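What follows is a short report on a single structure.
The complex is shown incomplete by one protein chain, all other protein chains being positioned as in the whole.
Chain nomenclature is as follows: A, B and C, assigned in order of appearance, with residue numbering initiated at 1 for each chain independently.
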Amino acid sequence: MSFNTFGHLFRFTTWGESHGPALGATVDGCPPGIALDEAFIQQFLDRRKPGTSKHTTQRKEADEVRILSGVFEGKTTGTPIQLMIENTDQRSKDYGEIAQAFRPGHADIAYHLKYGIRDYRGGGRSSARETAARVAAGGVAQAVLRDLVPGLRITGYMTQMGALHLDRDKFDASEILNNPFFLPDASAVPAWEDYLTGIRKAQDSVGAAIEVLIEGCPAGLGAPIYAKLDTALAAAMMSINAVKGVEIGEGMGAAALTGTENADEIIMGNDGPVFLSNHAGGILGGISTGQDIVVRFSVKPTSSILTPRRTINQKGEEIELITKGRHDPCVGIRAVPIAEAMAACVILDHLLLDRAQTGGQRGHIGG
Amino acid sequence: MSFNTFGHLFRFTTWGESHGPALGATVDGCPPGIALDEAFIQQFLDRRKPGTSKHTTQRKEADEVRILSGVFEGKTTGTPIQLMIENTDQRSKDYGEIAQAFRPGHADIAYHLKYGIRDYRGGGRSSARETAARVAAGGVAQAVLRDLVPGLRITGYMTQMGALHLDRDKFDASEILNNPFFLPDASAVPAWEDYLTGIRKAQDSVGAAIEVLIEGCPAGLGAPIYAKLDTALAAAMMSINAVKGVEIGEGMGAAALTGTENADEIIMGNDGPVFLSNHAGGILGGISTGQDIVVRFSVKPTSSILTPRRTINQKGEEIELITKGRHDPCVGIRAVPIAEAMAACVILDHLLLDRAQTGGQRGHIGG
Amino acid sequence: MSFNTFGHLFRFTTWGESHGPALGATVDGCPPGIALDEAFIQQFLDRRKPGTSKHTTQRKEADEVRILSGVFEGKTTGTPIQLMIENTDQRSKDYGEIAQAFRPGHADIAYHLKYGIRDYRGGGRSSARETAARVAAGGVAQAVLRDLVPGLRITGYMTQMGALHLDRDKFDASEILNNPFFLPDASAVPAWEDYLTGIRKAQDSVGAAIEVLIEGCPAGLGAPIYAKLDTALAAAMMSINAVKGVEIGEGMGAAALTGTENADEIIMGNDGPVFLSNHAGGILGGISTGQDIVVRFSVKPTSSILTPRRTINQKGEEIELITKGRHDPCVGIRAVPIAEAMAACVILDHLLLDRAQTGGQRGHIGG
Partner (left out) sequence: MSFNTFGHLFRFTTWGESHGPALGATVDGCPPGIALDEAFIQQFLDRRKPGTSKHTTQRKEADEVRILSGVFEGKTTGTPIQLMIENTDQRSKDYGEIAQAFRPGHADIAYHLKYGIRDYRGGGRSSARETAARVAAGGVAQAVLRDLVPGLRITGYMTQMGALHLDRDKFDASEILNNPFFLPDASAVPAWEDYLTGIRKAQDSVGAAIEVLIEGCPAGLGAPIYAKLDTALAAAMMSINAVKGVEIGEGMGAAALTGTENADEIIMGNDGPVFLSNHAGGILGGISTGQDIVVRFSVKPTSSILTPRRTINQKGEEIELITKGRHDPCVGIRAVPIAEAMAACVILDHLLLDRAQTGGQRGHIGG
């Protein structure tokens, strides 16, 4: 089956192919009475859109979103919100050879095996262009969260690109939007630029790691056992193209810790419990604790590269393939706003789930 | 909301608390006509059950499963299968202090904040005892898969425990069930025993990493975009108690690779495509390719330890807490059969999803 | 696929066969902190249970419910509630011939065609015994509604049995539980008793119509377009064994009305809008208006009768069949508490859905 819907109560269904006339997201379950317009959503799309620096694909897409339904006189009505983005810079001629051949490391062969048919133009449905629709849906979630949880802040940034790692001692969130890498360290930007330019000139691509920090998330979100908040975040991130690993808090590193090291001790602050560390990444038993939520994921290198690789075509012939066209040398860069959008959708969905079951009331701690 | 159901078409709902009269799984969507009895399911439960070595909790539970519905004259009927396991060795007196205090790193505080009420006995619903129900459900999935995909083999094993790592050069799958660590290397068992004994004697606990290898999985499973096979596996593993990270194939390591390194080149074998490497972990674009599927996850150290930690109680008082009771020094060990069960459920669910949409037919490669 | 789960947020999965060891309901999504015990649920089961008068099956089942999970110290915890009812009076020997033959008008043949296997004992899964589990689940819903919507009242009663119709001028709700027919007219009971005794002695059975009146339901429940409140109620009632028609308000009679007749005019009362009639049955556009909700449905006559009917067996042989065993001469009678249970579950489910999306806030009417 095809499941193109994400979320339980705040749910969106994305549709569209890389080189079709348009793509979009059908957003259902949005609370009514929330201020929303295209400009608000557009700011998120602009962060993700291609062609903004030499470090992303040179495809020029305005990625202009239109709201076709669900908003009346500047407010959501509680009915489905259709967000449409027209494709304007398709260049299908770039895809002559790909029509019959399978790029190594790409979804081409898997789609062919499953469906027996695929829109090969630009990767069709498996293209990262689908993520524009998610970012638009995430914009709706952000508008609702701004209203329902004013203190919430969702911030994505890169922590690794190939051999380069973020120096956490230099972390400065205010720098993230000032460079093409969503890097929270201005001093490292030149080195990252040189590195990626080198990769691109070597006709290669490179992987990346991204972190999303969610501050101000209320306690109590998460629906154990099988819709835990960390499960939902893991699924959200893993659903992004090219993602191969997801971590919450200590992540894979938790395997090396002892219980005494890993215990996030608790003291009592003025406004409630205060945790002395955050190995847990803000989630215990699948439920948010009110601490910062920390999610991290890896993105594999773009599989469409100019370096020749051995593969086969649909006829079963062995060939060497070079993928021309306009591809991101590090597809992980644009995963940053996508991940923020997914995080926003997950948090809102669980906020609605929680207020359904508990009415949003919290257990009391104190005298 | 509470979502205690896993799966789309082959779906199970687990129920029950650590110290209640019983727990179990309600399995829905099982194909009819499949041979199934309690003994078949019991073999999987026996691998997970506590008290089998000094390296797991000393709680003695027979974990005997009863099939209460959905099976008639030794075969499934296509109606819901109720699997019940009675709790027999609850010792609620162990939990006097825990009733009011929150163990650092444990779900106690999160459940209290969300629900305002919690069955504190043994962790109640957040206890790893819930996983017995999953393993039982996984047994049903295994029975169906044995029938529908005879060549499929799902194998879990530990790859790390704290400071110790599996030496992959010594990998021997036939050793996995011969030691208390599900370790595929007999030569390392003494060192692992000494290490864990040391941890336990230090009144501490330790984390772990587990890998699940799925061999013989048909190509074409996975429902892009939001029910991708890797998304489903990530969600399945992340839903297991104490899991903090999940990886497919290269996992977090993909961030360090270049596109030329990461491309799994393809040649044409006698029976179809042959991949020359498996960085992808058997999944491309969220769809299985027919290669081995490789999933890895980390488990944090048990939070219930005998070493005192700072925390608070429900009244908001700051205390030092020692958790008595019978706890696993490395809860990751018993995660192995749990992960196998979850993997079996995911594969079966996606097999049914695929045959719904495509009729199980595969796209052709070749002349 | 098998879908044995009802509801979106307050959801229950029923399991069990007529002659298996037990049956029950796994209830998920129940709000926490609600007072609940077995006695509260039992009162609803007692209304449905067989063998209470000569007008229902003579099978003697105590229908005693056990709560196996999800309730702690007398209150719900927000985790799944397992409700189990053991079968105690199975008499499988009654079903010798039915094992191979298909009762006309019964699900026997349909289950055989679909699944290729069926638990023929007492109709197995298709037996009305399944409804005991729903009534138990409905008891949980009633407990929650008592807490969340104190003024809500759900009342079922018979309006027709074969040739006999309720005289609405004599409607007296206080009489409903005083006779074996859930009939709101004491004066008609003797005639109904004679009629049904006649049917039974003629080795026949008879159909019925039931109405459920929901008073005090808040406005705003219902999730257009495809989870409208009337859609949910229709699905709920149609899912009950032997139901062949469902009506809201005017029901099928609406086909004969003109717009001027059908318009429920509105005036302004002290507490808000007052409707001068209720052709709509309390629901407009799929959303409750605050008026009384009126649902009606028909139940076909029991298909298991002592009068011989032509049919075939599994070998394809034509036979004449008499169904011995203990069957209800009018299965519609016991549908009354079942329908109340389903209505309670629907209302609660939509209450939770509504507070998720709107926070339970209502649009204002007035100066």
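Note that contacts are C-beta pairs under 8 Å (C-beta built on N, C-alpha and C of every residue); 3 or more make two chains touch, one makes a residue touch a chain.
Since we're looking at a predicted model, the values are computed, not measured.
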Can you list the shown chains that the hidden chain touches? A, B, C
Based on the whole complex, identify which of C:A99, C:V149, C:A186 or C:I266 touches the chain you can't see. C:I266
Out of A:K75, A:R153, A:R310 or A:R362, point to the residue that touches the absent chain in the complete complex. A:K75
Determine and list the subunit C residues touching the chain excluded from the picture. 1-6, 8-9, 14, 102, 104-117, 125-126, 130, 160-163, 199, 204-209, 219-228, 230-232, 234-235, 238-239, 241, 244-268, 273, 276, 279-281, 283-290, 296, 298-303, 305, 307, 309-312, 314-318, 332, 353-354, 356-358, 361-367
Counting contacts across the full complex, list the positions on subunit B that touch the omitted chain. 9, 29-32, 78-79, 224, 352-353, 355-359
Quickly run down the residues of subunit A that touch the omitted chain. 1-5, 9, 11, 13-17, 20-24, 26, 28-30, 32-33, 66, 68-70, 72, 75-82, 114-119, 124-125, 352, 356
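One rule holds in what follows: only the chains that are shown with their structure count from here on.
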Chain closest to the middle [Cα centroid of all protein chains]: B
Please compute the C-alpha centroid of subunit A, do the same for subunit C, then give the distance between them in whole Å. 45
What's the distance between the Cα centroids of subunit A and subunit B, rounded to whole Å? 26
Shared-contact residues (touching 2 or more other chains) in subunit C: 9, 29-30, 32, 78-79, 352, 356
